[in-house]
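Following this message is one structure expressed as structure tokens.
Removed: one protein chain of the complex. Kept in place: all other protein chains.
Labels A, B, C, D and E are assigned to the chains in the order they are written; within every chain, residues are numbered from 1.
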Amino acid sequence: MRIDGRKENQLRPVTFTRNFTSHAMGSVLTEMGNTKVICTAFVEEKVPSFLKGSGKGWITAEYAMLPSATHTRKVRESTRGKVEGRTQEIQRLIGRALRSVVDLSQLGERTIWIDCDVIQADGGTRTASITGAFVALMEALIKLRDARQIKEIPVTHYLAAVSVGIVEGVPLLDLCYEEDSGASVDMNMVMTEHEQVVEIQGSGEEATFSLEEMNTMIALAREGITALIEAQKETVNEIYREKLIASQGGGKA
Amino acid sequence: MRIDGRKENQLRPVTFTRNFTSHAMGSVLTEMGNTKVICTAFVEEKVPSFLKGSGKGWITAEYAMLPSATHTRKVRESTRGKVEGRTQEIQRLIGRALRSVVDLSQLGERTIWIDCDVIQADGGTRTASITGAFVALMEALIKLRDARQIKEIPVTHYLAAVSVGIVEGVPLLDLCYEEDSGASVDMNMVMTEHEQVVEIQGSGEEATFSLEEMNTMIALAREGITALIEAQKETVNEIYREKLIASQGGGKA
Amino acid sequence: MRIDGRKENQLRPVTFTRNFTSHAMGSVLTEMGNTKVICTAFVEEKVPSFLKGSGKGWITAEYAMLPSATHTRKVRESTRGKVEGRTQEIQRLIGRALRSVVDLSQLGERTIWIDCDVIQADGGTRTASITGAFVALMEALIKLRDARQIKEIPVTHYLAAVSVGIVEGVPLLDLCYEEDSGASVDMNMVMTEHEQVVEIQGSGEEATFSLEEMNTMIALAREGITALIEAQKETVNEIYREKLIASQGGGKA
Amino acid sequence: MRIDGRKENQLRPVTFTRNFTSHAMGSVLTEMGNTKVICTAFVEEKVPSFLKGSGKGWITAEYAMLPSATHTRKVRESTRGKVEGRTQEIQRLIGRALRSVVDLSQLGERTIWIDCDVIQADGGTRTASITGAFVALMEALIKLRDARQIKEIPVTHYLAAVSVGIVEGVPLLDLCYEEDSGASVDMNMVMTEHEQVVEIQGSGEEATFSLEEMNTMIALAREGITALIEAQKETVNEIYREKLIASQGGGKA
Amino acid sequence: MRIDGRKENQLRPVTFTRNFTSHAMGSVLTEMGNTKVICTAFVEEKVPSFLKGSGKGWITAEYAMLPSATHTRKVRESTRGKVEGRTQEIQRLIGRALRSVVDLSQLGERTIWIDCDVIQADGGTRTASITGAFVALMEALIKLRDARQIKEIPVTHYLAAVSVGIVEGVPLLDLCYEEDSGASVDMNMVMTEHEQVVEIQGSGEEATFSLEEMNTMIALAREGITALIEAQKETVNEIYREKLIASQGGGKA
Partner (left out) sequence: MRIDGRKENQLRPVTFTRNFTSHAMGSVLTEMGNTKVICTAFVEEKVPSFLKGSGKGWITAEYAMLPSATHTRKVRESTRGKVEGRTQEIQRLIGRALRSVVDLSQLGERTIWIDCDVIQADGGTRTASITGAFVALMEALIKLRDARQIKEIPVTHYLAAVSVGIVEGVPLLDLCYEEDSGASVDMNMVMTEHEQVVEIQGSGEEATFSLEEMNTMIALAREGITALIEAQKETVNEIYREKLIASQGGGKA
């Protein structure tokens, strides 16, 4: 039995709250248990210089935590005057993950800015960010298509991320903060709906793990990702339905 | 008639949502119309060096906006590597305002860190921050007292803040973003429940204003602040009641 | 009786020394009692990007203190690697104040850079900076007009600034450093020759003040500003006379 | 056949040149094909603040590239004024990897600083850094033990790292720069001599991969790491022998 | 004949204005022709960490230019966020020069902070800074001795600095800005009253010079330094006289 009563292969409750904030083209408050992340997608009509004239688009991501998101107040990176290594690692990961399932040449010469701002942290903030960012990205792309700026949604597969780890010798899915603190191995997996791997990052801090343990963790991650993608699809389908109703309403008027 | 149908002396709807995030000692999601700010208070058991050994405490504030809080995505200050002048101005203002109604010598040698993080901006973010921060501060102080770390709540008066301005020649209370953009004069007032001024900041950008216009704006601000303090008191009384029930429950057990 | 023998409504001696340094288009050493500020105006034939193509000009200001300007040596901001919040607040104030009395569309697409460098500080450095900067600005504009780069001086009103405050319960005009250190309320006012307000900033540090006290301070500020504008006019008229003589001399040659 | 004639499961030639520079306690020029890294280990008799009084030691790593290490000159991070995200990611990885095979409580309250400075880059610089850093660390630890500052070498296992990837659909071991540029999947593995995983990082840039492909890459990595650890052991045994001869010589004198 | 009518071996007029600003322990406005530098000396009762417990003192210098000091407005180093290489070179030079003629062990464990702030630049700002800083240092040391904090003035020799150069093939003493811009060789010399060299820095920008030319320049510099030290002595003697009168006055009272 886990701290919060879950089974080893059980996710925390996942919710995607749309329209929690309204300025971004895509915006979803993502909750996995007590981890809460505002994930948004802004579209900018230009690309980084290395893509100018290529006809291709770009997706880039930023990640941050509010000072009040953690148990002990976290010093702001703006006050320190620099972005921490951990933050840079995470934002590079989010961007890379999303780009792997988007056909950037269909996006046109525009950049999608993904922002993942953690307002409450309870473990798994980077994976919740990816999972929620995918939904915000979809919302923005659906709006872009409805505005006839792109012909089709250039997403090749659904994609989600989850953490797994080994705590006191037991492989567990979706670690909360307390479990994460005591884990000997920490692994993050990003996979598509077709069980293709996008990213695998596993590491033992002052510990190592066998290939067998790795495979057990991967199996747990697959289960978790399947469930997460189901939840994403529900929310995205809701967006599709609303858009459809809106456009039919518009058609009839 | 104003853009959003309000009268000249009418505030936007104000709400304080408690427990929106849970790690800080005081935490309240403050909404004034579409402006949303997470205001939190953390207590740290030390003081800045200039107060060491003085027996006095300190209150300091930080303010920031999420990139997704504005219509056009705002570049992060952490990415720029420095805190903007406007931000510094606002965080100095919040700290100064709160300190003016707290007897720091009763606080003991501890610092209260106030964080005001704007998650959606629609005008008046600095005044909403002060008004909400006061509530978060009260929550933290009530908890400190209940934990017997301070004897009494060292707050001398309730305090709130509101913006006023002149738009197309008409003085208005509590400007929303669209009004603010077109205002010739912009004024922020911080006052106590006894109509004492804590801070007045009025300025015309490429414009000036008469002392008569200033007095009209001050009168509007007084009305607004009275209403805001009423709303604060409701929320704070709710905190008192909960604590009372909790302590009585504890007593009976 | 005040520390330095002044009456409550009495300014310190004010002088504007022209040509103290010679490279800037406008240059005046401004002294208010022992506060000394070098105020200069440089003209640059371009504007910030948000004004390109608008036909309008811009005025921007920078403010700094020499390390030797204060009683205890002040660490350089260049050494710290960043501009302090207080400095940014002041330079934003100076720029905003000057822009409020200049018709920027008559200035043409050029920027006037105002620099206020405090070489000795004895209270009221920000208000002395504004008062002196106005004179430096006038000198630069007169030269621009004489060089036929602008048709008319695009200044709509004279403008000056002064500090007021409450020290041991007594409202005082133009605080020196020692008075300022002990003040419970500190207010800065920027007004035009026609008693229009450009900027009012009043705040109590760990104190509050009544609207009546505020009005008394405003009345003191009006007196002070009237006297300061008189002094400005004398210096500016001197510049006009010299230019006239120079141009007549040139005409005869 | 690969660009440089290697088989799919073939490493580039590996050499460890000792005493290439002499100030550090451990120092080895590590070459994997044309990738050249100076790996050094300095011992400092203090620990980061979070370990003070714990009796435990620490290992930390820094990584950098000379501007002349790459085909096109690389701008210095010191000139940019900040350490790039990629660099931070790598130095965190190196430190974490080494700490996983060292019993830090046997190290005593001292820090070992690992520096990996790439003087020529041809792919796989981060894995070459880890593999070489392990040898430099061993040299430093042997010297510490000979100086009787630690009782035993606190290393639990040998450890090495290697890159694998998929290039034009073919899984390959130890990618050189040209292969790396064209790879759809890039994976880095750090393993011990007993085939325990310390770190796995695999990612597809604008691509995904199946679990089967992942397993093939892991198998290649295992082969490579076995060969690398053999090479490390040869060099470390050489250090042991020298030390033995030196101490016997010393004993006889 | 030179631009400003001087002979080849002629200095520009030199003046030291005392009490131009009053907060520093030593303060002198130094003018060499149109070059104007405020040189001050502050005494701080502590030393850098490498001298703690040594009984020795330290002298350190900072140098800066006001934005308005140059023909074209100079961007502030605080705004850039970093101190330029040229500035660092100069402040290291000033500190090193002054330390060479002070017996730091007689100074006690205190630091003298020298600030040289150029308010108008017309060539030779670094040498004028050294020459003026020496006078400010002497004033501070005389006051320290009169306050019985040191027994004797710990200065071993008078010291001054001057620039020399080769302009259109002709070696010249004390270059003004216009000469300096056209010089093929630029040399700065710091010497004591006994013609001992403290610092020599000569360089040709896209040019070279013979040892004979170097010797001619050194001879010019010697002449200039002799004259400068004479001027310093006059000012310092004036300080001594005042102090003497003050102390006698005090004795009689």
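We adopt the following convention: contacts are C-beta pairs under 8 Å (C-beta built on N, C-alpha and C of every residue); 3 or more make two chains touch, one makes a residue touch a chain.
Only a predicted model underlies this, so the values are computations on that prediction, with no experimental measurement involved.
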{"item": "Touch partners, limited to displayed chains, of the chain removed from view", "value": "D, E"}
{"item": "Touching residue (missing chain; options D:Thr15, D:Gln106, D:Gln120 or D:Thr226)", "value": "D:Gln120"}
{"item": "Option from D:Ile38, D:Leu104 or D:Val236 whose C-beta touches the chain left out", "value": "D:Ile38"}
{"item": "Residue among D:Ser54, D:Ser68 or D:Ser210 that touches the chain left out of view", "value": "D:Ser68"}
{"item": "Residues belonging to chain E that touch the chain removed from view", "value": "82-86, 88-89, 91-92, 96, 99-101, 104, 157, 187, 192, 195-211, 214, 218"}
{"item": "Residues from chain D at the interface with the omitted partner, ascending", "value": "21-24, 27, 34, 36, 38, 40, 42, 44, 62, 64, 66-73, 76-83, 87, 113, 115, 117, 119-120"}
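Rule of thumb we're sticking to: only the chains that are shown with their structure count from here on.
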{"item": "Identified repeat of the C-E interface (over half of residue pairs identical), from B-C, A-D or A-B", "value": "A-B"}
{"item": "Distance from the mean Cα position of chain C to that of chain A, given in whole angstrom", "value": "52"}
{"item": "Junction residues of chain C - those touching two or more other chains", "value": "81-83"}
{"item": "All pairs of touching chains, each written as two labels joined by a dash", "value": "A-B, A-D, B-C, C-E"}
